[in-house]
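Missing here: one protein chain of the complex. Every other protein chain is in place.
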Amino acid sequence: MARLQIEGLCKGWDFPVIDRLDLTVEEGEFFVVVGPSGIGKTTLLRLIAGLESPNAGRIVIGDLDITTLPPYQRPVAMTFESYALYPHLSVFENIASSLRAQRMDAAAIRTTVTEVAKLLRIEALLDRRPGEISGGQKQRTALGRTLVAKPQTFLLDEPISHLDAKIRHELRQQLRSLEELRQVATLYVTHDYAEALSLGDRIGVMGRGGLIQIGSARDVFMRPRTLFVAEHLGQPAINAVAARLADEGADMYVRAGNSGFGFPVVAAHAAMLAGGDRAQITVGIRPQHVKVLRNGEDAPGHHVIEGHVEIYEALGANGVVVTDAGGVNLTALTSLDRDFEHRQPVRLALQTDAVFYFDSETGSNLLL
Amino acid sequence: MSIAEMSNAETPDWFVHKKTSDNLIVARWVPIALVGLPVLVLFAIVIYPTIWMFYHSFQDTNMMRLFQGNWSFVGFDNFAAVLSSERFGDSIVHLAQYLLFGCVLQVILGTVLALSLYELVHKEWLRVLLLIAMVLPMMLPPSIVGVLWKFLLTPSNGAINQALLNLGLIREPVEWFNAGVSLWSIIIADVWNWTALPLLIIYSGRVSLPPAVYEAARVDGAKGWLVMRRITLPMLKEVIAIAFIVRFMDAFKFVDLVYVMTSGGPAQSSELPAYIAFQRGIREFAIGEAAAYAIIIFAISAVLITLFLKYLKKVLKAQGIA
Amino acid sequence: MSERSARLVRTLLLIFLGLWLLLTLFPLYWQFITAFKSAAETNRTIPTFWPEVWNFGNLTAVFADPSNFGALVDSFIIATGNTVASLVLGSLAGYAFARFPHQAGGENLAFWILSNRMFPPVAILVPMFFLFDAMPWGTDSYLSLIILYLVFNMPLATWLMMVFFRDAPRELEEAAYLDGYSPLRAFVKVTLPLVLPGMISVAMLCWIFAWNEYLFANLFVGTNVRTFTIVIPTFTLGSQTLWNLQMAFSLIAMVPPVALFILLRRYMVRGLSLGVVKG
Partner (left out) sequence: MARIRLTQVNKIYRSREHAVHAVKDLDLTVEDGEFVAILGPSGCGKTSTLRMIVGLEEITSGDVFFDDQRVNDLDPQARNVAMAFETYALYPNFTIEENLSFPLEVRGIPVDERRKKVRDVAALLRIEDILDQRPMALSGGQQQRVSLGRALIRDPAVFILDEVMSHIDAHLKFQMLFELKRIHRELGKTMIYVTHDQVEALALADRVAVMSNATLQQVGTRNQLYHEPVNVFVADFIGEPPTNFFATELDPAGDQPVLRAKEAPLTFAVSAEHGRRLRESGRRDFVVGLRPQNLRLDDADASEEQAGGTLTAEVAVNEYVGERTILTLTADGCRFRAQAHAETAVGQGEKVYLRYASSDVMVFDAETEALVA
C-alpha cells in the first residue's frame, strides 16, 4: 500500500502559506493541484519531498511516517519546474542518476534508461548535454529521471506548462498512458486548469492557505464551491458580475447596478436562493454559456439581451468576444470562423440555467 | 488576495508559535560534520599561538627569561608601553599611508585597468595576452619583489634613476631610501606587485556580467560613461569589495617588503606595526611586547573588517541579492 | 558627455593602459636582462639596459649547488601539499557555511576562520617555532610549513569557496537528494563539478601564496628542507650580492606559476567572478 496521507500540514514564513492541510492520495491515483502561481503549490510538493520542513503536521506514505526523514531517504521522486537537470552530465546520466544512487549494475542501468528513453522518445538524445536540447526534450529528460526511480509517490511540478501547445498535448497524452504513474500515488501541480481537468483523477484547487475544493473535473468546473474556484478554472475567466436579486412579479430577477443588465433566475435556482440576503451577490456566467447569436438565429431556453462588441480576439481553439451588455462587460466564447467589428451591435443568449450565484462577501456558492 | 488582506484574517495558532529555523533538509549532524573537520584543524593550529600570545602579552618575557623560565606577570605594562610609544604612533601613520596609497590605490588601479582592458581592447587574443602580462608581477615572491625593487631603486646605479636621468625627467639621482622617501619606495613596489590581484578579480567579474543587460542598455540608448557609472560599476560593487577585502586583510600583516627593502629604516621611517612586532619578537626577542603589538594589530584589523563586512551585507540585502 | 570628449577619455585610458603595461614590464625586463649579465656588469656605476654579453651560463650556474634544484622541488611539494589541504578543508567549511549557515555555527564561526588570515606573522612564528620544535616532525620539515601555511590559505579558501557555493544553484542538489544521494554523494556528484572553475582559481591563488612564501620558511626550514625563496638570498660572493644569479634563479622560479596561470586562465577568469549577479 503506497497511499500518500497528509494530516494537518502547516508551513509559513512571513505569512502562513499552507494552513492545516489534509489530503489523501490513493495508490494509483493521479491527483492534480491547481492554483495561481505563488499560492504555495510548490511549497506543498517540497514539504512532501522533504526539501522544506513543516511547522506542524504529518506526512505518511503507506505505513511509513516520513515527516522527519531527510529527502534522500523518502520514497518519493519529483520533477522540478525548472527541470533541474545536471548541466555537466549527459541525458543518459541524468536519467540514470537515481539508479546510480541505488548502485544498480551498469547493464541493468543501460536497459532501464534505454527503455524509459524509448518510451519518452528521447533515445536519440542520450549522449547530449542538457544545454544542447530543447525545452520539451529537457522536460522529457526530467520526467525520465523521475520515472526510473520507482518511488511510491510521484511529485510533478508544472512539468509541461511552459512548453509549446503541440508538445503539451503530446506530453499530456504520454502522462495519461504511463503505466508507472498508475501504480503509485501521484501529486501533480499546475497553474493551467485545462491540464488539471484533463489529467486529474481528482483535482484540488488551491487558494490562500490550502485546498479550497477537491473533486472530479466536472465537479470543480460545474460545481465550484467558491468564486475563487470558478474564477481560476476556465479561460477566458468566468464573467463575475456584482448584482442583486429582485422579485419582479412572480419571477426572481438578477439586476446589476443601475444598468439595464438583468435576466430571470430559473425556477430551480430561485427556490434555492429564496430568503437570505440578496442585496449583494456576485453572478458567475461562464463565457461558453454566453452565445453570440447570428443574424436571425434564435436560442430557445436562453435569455437574450442586447449589447455591442468591445474586443474580439482569436484565442487558440476559440474566438473570444468581449461585449458591453447594458453597462456590464460580458465575455463570450465563439467559434473561430467568426469575425466581429469594434462596436458592432450583437444579441447575446445567456444560458441562465448554467449561471452561478456567489455570496459577494464570503465568495461561497449559494447553490450548493 | 494580497498579503495585507491576509494579515487582517485570523492568524492561526501554529503560525504564531512557529519556530524560526533553517530549512534543514539533511540530517542534523551533516552540517556539523562538514564544518567540524576544518574548524578542528584550524583550531588545533592556532589555539596554542593564540593562548601563548595572550599569555605573554601580560608577561615581561624576553629571550633569556623564556629559556630560563622566569618571566613574570606585568599586567598591562606591555600594552601601555606600545600604545604610549612614539614608534607605534608613527607606525600607525605609516600604516594609514600604506593602506591609502597601497591598498586603496591598488583596488582603484585594478578597477580602472581591468575595465579599460575589457571595454577598450576588442581583440580576444590581445586582451588575454595583456591580461597575462599585467598579472605577471603577482607570480613573483614578495621577497624577490623586494630584492628586485631594491636593486632597481639603488640610488647610485639603479635602473630607475638611470632611466629617469636618460629620459631627462630628473637631473640628479633620487635618494629612494632616504627618510620620508623609503616608505614610498615600498608602496611603489607593493603596488607593482599586487595590483594584479584586484585587476584579475575585477576583470573576471566583468567578464561574467550578463551580456543581455548591456544589450538592453544599448537599446535603451545608454552608452559609454553612463553605462559604466549606472550599470557596470554598481553591478561590480560586491566584486570590488571582495578584491578590497582580500588586499586589506593582507595589508595589516604586511612585513615582507619592509623587511627586505628597508628594514624599517632609515631611522624607523618606514616601519609598519606588523614589522615592529616582527622586529621586536624575532630580532630583539622582546616577546611580551611583540605579543602586545600583535594583539593590537589584530584587534584593529578585525574591527575594520567586521565593519566593512557588515556594510557590504547591508548593501547586498538592499539589492535583494543576499 | 559629447562624442568627442568620450573619444578623448577612451584615448587617455588606452594611453594609461599602455603606460601601466610599460611600468609592469620594465622591472620584469630588468629582471630578465640582469639574469643574463655578468656579475661585473650588474655593478656598473652606469647600468646597462642591454647585456653586453649574454651569459646564458647563469641559468646553469644557479644549479652549481645541486641542492638548489631540490629547493624548487621542496617548494613545489610544500605549495602543492598545502593547496590540497587548504582546498579540501576550505571547501568543506565553505560548503557548510553557504548551505547551512545556522547549523554550521553561523557568521561568527565563519568570521573566526577568516580572521586567521589577518594574524600578524610574529604571533604565529614564535609560539609555533617552540611548539613544532617539540613535535615529532620538528620545524625543519615539509609538514611544518604545510601546516603553517594553512593559517593564511585555509581562511582564504573557505571564504572564496563559500561565495562560489552560494552561487551554485541549490535546486540541483535537491534533485540529487531526491534521486537518493546522501549529502556527501550529492556534493561530489553535482555541486563539485559546478564550482570547479572557482575551485581551480582558489587553488591557483593558494598555490601562489604558498609557493612564494618567505618569512615562515626563512625561520622554520633551512637544512632538511629548503624552499627556493630562502635560497635566493644565498647567491652572494662575500658581501657582494650576485644580482645576476638571484635574478636568474627567480626567473626560473617564476616559470611554474606563470605556466599554471596560462594553462588555467580560462578557469581563473570564469572562476574568480565572485558573487556577480549572473544573467
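Per-chain numbering from 1; labels A, B and C assigned in written order.
Just so we're on the same page, a contact is a pair of C-beta atoms (placed from the backbone, for glycine too) under 8 Å apart; a residue touches a chain by one contact, two chains touch by 3 or more.
Since the model is a prediction, treat every value here as computed from it, not as a measurement.
Enquirer: Which of these touches the unseen chain: B:V74, B:L136, B:V207 or B:A222?
Expert: Of these options, the touching residue for the absent chain is B:A222.
Enquirer: Considering the complete complex, identify which of A:G8, A:G135, A:G327 or A:P345 is in touch with the unshown chain.
Expert: Checking each option in A:G8, A:G135, A:G327 or A:P345, the one touching the absent chain turns out to be A:G135.
Enquirer: Using the document's definition of touch, tell me which of A:E123, A:D192, A:D324 or A:D359 contacts the absent chain.
Expert: For the chain that is not drawn, the touching residue is A:D192.
Enquirer: With the missing chain put back, which residues of subunit A would touch it? List them for me.
Expert: Residues of subunit A in touch with the missing chain: 36-38, 134-135, 162, 164-166, 169-170, 172-173, 176, 191-194, 197-198, 217-218, 221, 232-237, 286-288, 311, 313-318, 322, 333, 335-336.
Enquirer: Name, in rising order, the residues on subunit B that touch the hidden chain in the full complex.
Expert: 2, 210, 212-213, 215-223, 226, 230-231, 234-235, 237, 318-321
Assume only the chains that are shown with their structure count from here on.
Enquirer: Per the definition at the top, count C-beta pairs in contact and tell me whether B-C or A-B has more.
Expert: Spelling it out, more C-beta pairs touch across B-C than across the other pair.
Enquirer: Mind checking the centre-to-centre distance between subunit A and subunit B? Centres are C-alpha means, answer in whole Å.
Expert: Roughly 56 Å, centre to centre.
Enquirer: Roughly how far is subunit B from subunit C, going centre to centre by Cα mean, in whole Å?
Expert: Those two chain centres are 15 Å apart.
Enquirer: What positions in subunit C touch 2 or more of the other chains?
Expert: 174, 177, 183
Enquirer: At least two other chains touched by the same residue of subunit A: list those residues.
Expert: Subunit A, residues with two or more chain partners: 50-51, 70-71.
Enquirer: Taking the touch rule as given, give the residues of subunit C at its contact with subunit A in the complex, in rising order.
Expert: For subunit C paired with subunit A, touching residues are 169, 171-172, 174-183, 185-186, 189-190, 193-194.
Enquirer: So in the complex, the part of subunit B that touches subunit C is made up of which residues?
Expert: So the residues of subunit B touching subunit C come out as 21-22, 24-28, 30-32, 34-35, 37-39, 41-42, 45-46, 48-50, 52-53, 109, 112-113, 116-117, 120-121, 128, 130-144, 147-149, 151-152, 156-159, 162-163, 192, 200-201, 203-205, 207-213, 224-226, 235-236, 238-239, 242, 246, 249-250, 252-253, 255-256, 259, 273-274, 277-278, 280-282, 287, 290-291, 293-295, 297-298, 301-302, 305-306, 309, 321.
Enquirer: Would you mind writing out the residues of subunit C in touch with subunit B in their complex?
Expert: 1, 6, 9-10, 13-14, 16-17, 20-21, 23-28, 30-31, 34, 43-47, 49, 89-90, 92-93, 95-97, 99-105, 109, 111, 113-128, 131, 147-148, 150-151, 154-156, 158, 163, 174, 177, 183, 201, 208, 211-215, 219, 229, 232-233, 241, 243, 246-247, 250, 253-254, 257-258, 261-262, 265, 268-279
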